[in-house]
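A protein chain is absent from this complex, but the other protein chains hold their places.
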Amino acid sequence: MRHAFWLVVTFDAELAEIALRSLRVTLTALVIACLIALPLAALLAVRRFRWRRATIALLNALMGLPPVVVGLIVYIFLSRSGPFGALGLLFTPTAMIVAQVIIIVPLIASIAHQSLRELWAEYHDLLISMNVTQMQKMRTLIWDARRALLTAALAGFGRGIGEVGAIMIVGGNIDNATRVLTTAIALETGKGEFALALALGFVLIALALGVNLAIHWIGQTERDSRW
Amino acid sequence: MKQTLLLALLTLFASGMAHAADQMRMAVTTSFHNSGLADVLLPQIANDLDLEVQLLVVGTGQALKLGEAGDVDAILVHSRAAEEAFVEGGYGTHRREIMYNDFVFVGPANDPAIIGGAGAAEDVLQRIAEAEAVFVSRGDDSGTHKKELSLWAEAGLDADTFDGWYNAVGAGMGAALNTASGLNAYVLSDRASWLNFGNKGDLVLLFAGDPVLFNQYAYLPVNPARHDHVKSDLAAKLERWLTSAPAQALIVGYTIEGETLFVFNAE
Partner (left out) sequence: MVTELFPVTLKGAETSRRGKRLVGPVDLSLDGQGLCVVLGPNGSGKTTLLRLMHGTARLTGGTVQWACDMDTARHHQAFVFQRPVVLRRTVEENLTYPLRLRGVDRKAAKAAAQDWAERVGLGQHLTRRAMVLSGGEQQKLAIARALITNPALVFLDEPTASLDGRAMREIEAILLQAKADGTRLILSTHDMGQARRIADEVVFILGGQVHETGPAKMFFDTPKTPEARAFLKGDIVE
């Protein structure tokens, strides 16, 4: 335990690099996932189309998708002998981002849909009366529900940054290339290096908390400046 | 304020890592990686060849699969029969022996099955089975696991028939050692993993030295005829380096706690 704290305090270069990589992979995945999930959630809220209910049910089901299975499927697709093999993406950070996007899109979309649906019930009459376009409806909903959506994004970030099964499979945990906090923890635990594993764990927790606090703090400053 | 944050994020995303000019991927076994030898060899390779070797640390089974699928450029494993089948199947161009280390039996210090006094590996296993002493098996189809199964067979025993005392964990060497440490059980480990293992607890090395426990590592470049994207020139360059005198010096000079781990035997 003491040793672990010491490792965190001294924060050596390798630890920093791994932590940064974790952050970079997950934040990139988060941005992409939000770009997919939020419009999707808004569309599901404002538009009645044939497969709407089925899509919502599917999203909810996909939320419980085991990450390892996602990892395995992405692996098979990206492997040189798989359909997207020519891209040569297996064992790269890009592959890890792809896997994380798939894992967190359903989560973000489901949570976002809940709040957007509520807001839509509130706004429905007004926006219909104003004859706004589908696009404007979606933008209005997303903007006005941004606090709730931030929470959805945070949930996605939490799930992404703490995920190990899928990115271990598609990233390969290559030193200096695809090793991130969670896979490094798995590796060090495997070597019986509990102090280092624990130190990495502290960093992981600190990152997760730090990003959460930072985002809440942004929301807070916005509130203060306005209300 | 927000600008600062944005800037910080941009820096974060822009900060790529410095890479060597060339990169190749090699699948290696967990036991090789746990030996720590890679940490000595890779910087030297980067230095001598300006080549970054990215290691995929997996079990022998998966290493061979990665080679078959063309997801790596070369593999370094220790399971002779499987390697020969790999080359036979046209997945690898050839098999080049590099070095060997050995397997050891590790167990609780009080040695309930008294394997310390055994004469041969066969004898060790018979004593453990006799005493029904708790035993941890990798159970993950790795080279080490295959070795263990072949040793049971040579001892005239069938691992499938064992009950409660035989625990197949289905995990890597480190995890198996962790389990053994927790259960105070016997386990077959490669020497390097054992020496590097940080959570020994009550476990000690009890038996080693029988030649059947030797563990030959071989280097197999993936066949470019099957996968034309494979970097076979880099793989060949790496092979030349691994079999060279400077590599030999590093390999035989590598010690943990004063013990030499590997014997260089490339021809």
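Think of it as A and B in the order they're written, each chain with its own count starting at 1.
Quick note on the criterion: a residue touches a chain if its C-beta (ideal position, glycine included) is under 8 Å from a C-beta of that chain, and two chains touch if they have at least 3 such contacts.
Because the structure is a prediction, the values reported are computed rather than measured.
The chain we do not see here touches A in the full complex. Which of A:35, A:57, A:130 or A:205 touches the hidden chain is settled by the complete complex: it is A:130.
Across the interface with the omitted chain, chain A contributes residues 119, 122-123, 125-126, 128-132, 136, 140, 144-145, 226-227.
Simple rule for what comes next: only the chains that are shown with their structure count from here on.
Here chain B touches chain A in the complex through residues 1-2, 5, 9, 12-13, 15, 17, 25, 30, 34, 52, 54-58, 68-71, 171-175, 177-178, 181, 196-200, 227, 229, going by the rule given at the top.
Remark: chain A residues 17, 20, 23-24, 27-28, 79-82, 85-86, 88, 90-91, 172-177, 187, 189-195, 214, 218, 221 touch chain B in the complex.
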